[in-house]
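Notes for the one structure printed next.
One protein chain omitted, others in place.
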Amino acid sequence: MSSFWGKNLKLSLFGESHANAIGIVIDGLPAGLLLDEEKIAEEMERRKPQSSLSTARKEADRPEILSGFFNGRTTGTPLSAVIYNGNTRSQDYTSLQDVPRPGHADYTGKIRYGGFQDFRGGGHFSGRLTAPLVFAGSLCKQFLSPLGIEIGAHIANIGAVKDTGFDPVTLDPEMFLSLKGELPFLDREKAAAARQTAEDAAKNGDSVGGSIECAITGLKAGLGDPFFDSAESVLSSLLFSIPAVKGVEFGAGFRMCEAYGSETNDPFVFDETGAVKTASNNNGGILGGITNGMPLIFRTAIKPTASIYQKQQSVSLSKKESVTLQIQGRHDPCIVPRAVPVVEAVAAIAATELVLAEQKTADRWTSEYNKK
Amino acid sequence: MSSFWGKNLKLSLFGESHANAIGIVIDGLPAGLLLDEEKIAEEMERRKPQSSLSTARKEADRPEILSGFFNGRTTGTPLSAVIYNGNTRSQDYTSLQDVPRPGHADYTGKIRYGGFQDFRGGGHFSGRLTAPLVFAGSLCKQFLSPLGIEIGAHIANIGAVKDTGFDPVTLDPEMFLSLKGELPFLDREKAAAARQTAEDAAKNGDSVGGSIECAITGLKAGLGDPFFDSAESVLSSLLFSIPAVKGVEFGAGFRMCEAYGSETNDPFVFDETGAVKTASNNNGGILGGITNGMPLIFRTAIKPTASIYQKQQSVSLSKKESVTLQIQGRHDPCIVPRAVPVVEAVAAIAATELVLAEQKTADRWTSEYNKK
Amino acid sequence: MSSFWGKNLKLSLFGESHANAIGIVIDGLPAGLLLDEEKIAEEMERRKPQSSLSTARKEADRPEILSGFFNGRTTGTPLSAVIYNGNTRSQDYTSLQDVPRPGHADYTGKIRYGGFQDFRGGGHFSGRLTAPLVFAGSLCKQFLSPLGIEIGAHIANIGAVKDTGFDPVTLDPEMFLSLKGELPFLDREKAAAARQTAEDAAKNGDSVGGSIECAITGLKAGLGDPFFDSAESVLSSLLFSIPAVKGVEFGAGFRMCEAYGSETNDPFVFDETGAVKTASNNNGGILGGITNGMPLIFRTAIKPTASIYQKQQSVSLSKKESVTLQIQGRHDPCIVPRAVPVVEAVAAIAATELVLAEQKTADRWTSEYNKK
Partner (left out) sequence: MSSFWGKNLKLSLFGESHANAIGIVIDGLPAGLLLDEEKIAEEMERRKPQSSLSTARKEADRPEILSGFFNGRTTGTPLSAVIYNGNTRSQDYTSLQDVPRPGHADYTGKIRYGGFQDFRGGGHFSGRLTAPLVFAGSLCKQFLSPLGIEIGAHIANIGAVKDTGFDPVTLDPEMFLSLKGELPFLDREKAAAARQTAEDAAKNGDSVGGSIECAITGLKAGLGDPFFDSAESVLSSLLFSIPAVKGVEFGAGFRMCEAYGSETNDPFVFDETGAVKTASNNNGGILGGITNGMPLIFRTAIKPTASIYQKQQSVSLSKKESVTLQIQGRHDPCIVPRAVPVVEAVAAIAATELVLAEQKTADRWTSEYNKK
């Protein structure tokens, strides 16, 4: 029912890990948008498994655009793309129908779809479904960038290893656009420590969680639609669709609930150009659900990969008895690095929705309609 | 644009603090639902200002049902209700159009609505808008309760004062349904300390933040619609619509991002009735965006009330100069207690949506359609 | 479930004939729209029962605006209005719960709402529900008129009495804006004959059907969104919501299905200003679901009022036996005249949706976003 998202920018996401294909339909991108296929490929590459931290499955992840794209530009009609599934090893998964993996959607998916779901490789719940999202996000980034809107994220922590944070007031997109590599930490020394944490977890047959801080710069003040489509609502509804996301906070977020108003209120000031800014940015660029022109900043909690190789307690649904489960197959010991481009993609999608939903006053409607 | 919410249960929220009225239209509640008007009044009462912690404005908050209600039951057609605004002191607010209050939506609302918004008393951004939500939530609770679904919340912290948490595995609704009073802490001693914290803030002309933990018990496994209408997405989109909410986490939430999979995976077990349960509940009752039959538990961060009486830095938009602002008027030094019924209401609305969206297999469609 | 309509302009309609009130919430009208309350009153007056052709029930139909309206202008937040119900004679209707009136929604409504519907006075199915639609339409007309978009309708026929039609190519809005009176025929002599037809029907305890031709002038080319939101789809979905509408055709409509392409294709020409026009307008201003800049013209079939005073065959649902039914109460022998402002209102709502949904190219997005 809910593979459809959006009001102005609309998405229709489909596919299962071991079905013929996964893909997405994107409707609402303006006609005439010039698309750089290199940039799309770069984003897709970031999400791919790259090293010892990632699953051994080789995924080509090359989206084939089927429609909505002509002479290098969007046509204004729905742009669709598919990624064919290859390199599937379905035999790994069949027994999981009876013995659900802890932390996974095996059990809930079975109940939800009456046992008819394509359970191979996690099916519709597979992390693979985020690949079409990254594709969609890369198109949105190319819509946003000419508007001066840029999106970037870094890993805020992996396990106990914590990165420094974005400066929420002075954040320059050049900084995050240049973040490279499998472990995008602002503090490069922390990247090495984080790798060690993840590798240690892998050695123990375990996995480790982390969090991602993401920023959107260049958003005008005035975007977001109270009551129910606050900027936070639009973003969070997408973020909580990403598998493994269990928490979202904007600006100072949960730290604000232990603070005083005199500490968290962001004073208004003029910057050197005469524009209204805030001297601090505890509200993460959003006041009353509407952007205020400051960098929009949020943090997302990613739980540890549910697939671990240690023995776990589960149940046999058919035999109605407790069993000990030991998972086989190919899994990322730490999913956080690969989630970074997904979080950015989702931020780009949400930012595009917010921009497309911008409202005009009646006078502006009149003057623009009559001008043409 | 976005005062409309929902797919199966639909809401249309309207009103401004000092307009003629605020109200809500609720569509999609099943016909024939018996409504206890006493219970509605009780919920409305919980949201009202009650003591030294709350604004001095006296709000009757008595919703008048206009339609969709006949012979004590819902009719199946849209149920609408209004709350007329009285006791308004509009003169308090006019100057704020030029000098926006830090932490408030004065500035962003002015940009968003081109200066045409009804700015009196916070207008459409006023906390008063949550009263119709509480009304809607009280109807949803009466739909859910006969299904065995109950909703309750407590204050998880106010400033530095932290309550104990719900037991996420054994939680019994009787416990939270009996929580009473202005400061619903599980640990009653903490309630007194929290009151002191809030009163101290008030004395300093300051405000203080807090967080609310909320639980939904009795939800069947299998509710929630991947990809984009995960149970977390449905809940978070509503929670982040509530003014002052800046963070949402499910289950162990942000704690999971510093943990290992071996710690956070919830083992499957059978309970004494033979039902599938999990031995722990770090996932807050949701796996893969779908309920797993365990208590659904989440925590919401509420920022300190933006209205404080200390001098603050702001700007005069007309004069283009910095000014010092000192707010007058009537404001809650700690909004957290009054947010508790709002969070519960929103949880009830989301739970109703999840229940109404439950899907049936093709076979069940066939047998039910032909039976009639 | 479906008292909500729209994507850019959103409506939430509520109420029953004998409930406390009927009303509507309108979201998405641009902020700052100056509203002339006189013009609203004029539209409401047109829908009121006026003469021997109409029901004897006196309806004040004065909408009270509750929100979204400030200093004479829309605020950009949801504009809501209610019309309180007075002058209700509920005793007329109770027996109809058991013996459904032919042609009415008594039977289908009872099944649909499980018998819990408010059946008094037709309840949610009452023609009274069109009053809030006329209110919403009058606001939309005031949005459209400054854009040069005007809407007008005339009665195309009542029974055998047929009016001449709009000239679909040269139609001047001045012509239809000056149409007055209870029976807006272009050919005034036909108005007298139509009155006679309706009065004769009334004398026979009967009712008579008719049709309405409506035009929207001033729409730019390029409005309407294939595939599913064609201009015809948007209009028809609203028109078929109006009680008693059983047919809708655009331009030459059903006449086109007996014709040849060489007769119906509208040749392209330049007008004296150099603008692209068509020499004929068989397509009613719409090609491929998108407006072409010609007057948008459609015709709507209105069935005879279902309430007639002749004896009719029905059934007693409780006794499971056939009965002869003779309806009492107050009813219009010909509903067509009062449907004229409703059809116009719905056309105004649809036109507003089409205008608000207009799309911009990527380049225009970039230049407009950066300008601000």
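When the chains are written out, they are named A, B and C in that same order, and each has its own residue count from 1.
Criterion: a residue touches a chain if its C-beta (ideal position, glycine included) is under 8 Å from a C-beta of that chain, and two chains touch if they have at least 3 such contacts.
As the structure is a computational prediction, the values presented were derived from the model and not from experiment.
Seen across the whole complex, the unshown chain contacts chain C at 1-5, 11, 13, 100, 102-105, 107-109, 111-114, 116, 124-125, 129, 157, 159-160, 201, 204, 206-211, 220-230, 232-234, 236-241, 243, 245-254, 256-270, 274, 276, 278-279, 282-284, 286-292, 301-308, 310, 312-315, 317, 320, 322, 357, 359-361, 364. Residues of chain B that touch the chain left out of view are 7, 29-34, 73-74, 76-77, 143, 146-148, 220, 226, 355, 359-366, 369-370, 372.
Think of the hidden chain as still there; on chain A it touches residues 1-4, 8, 10, 12-16, 19-23, 25, 27-28, 31-32, 64-71, 73-80, 82, 112-118, 123-124.
Note that in this section only the chains that are shown with their structure count from here on.
With each centre defined as the average position of its C-alpha atoms, the distance from chain A to chain B rounds to 25 Å. Touching of two or more other chains is recorded for residues 31-32, 73-74, 76-77 of chain C.
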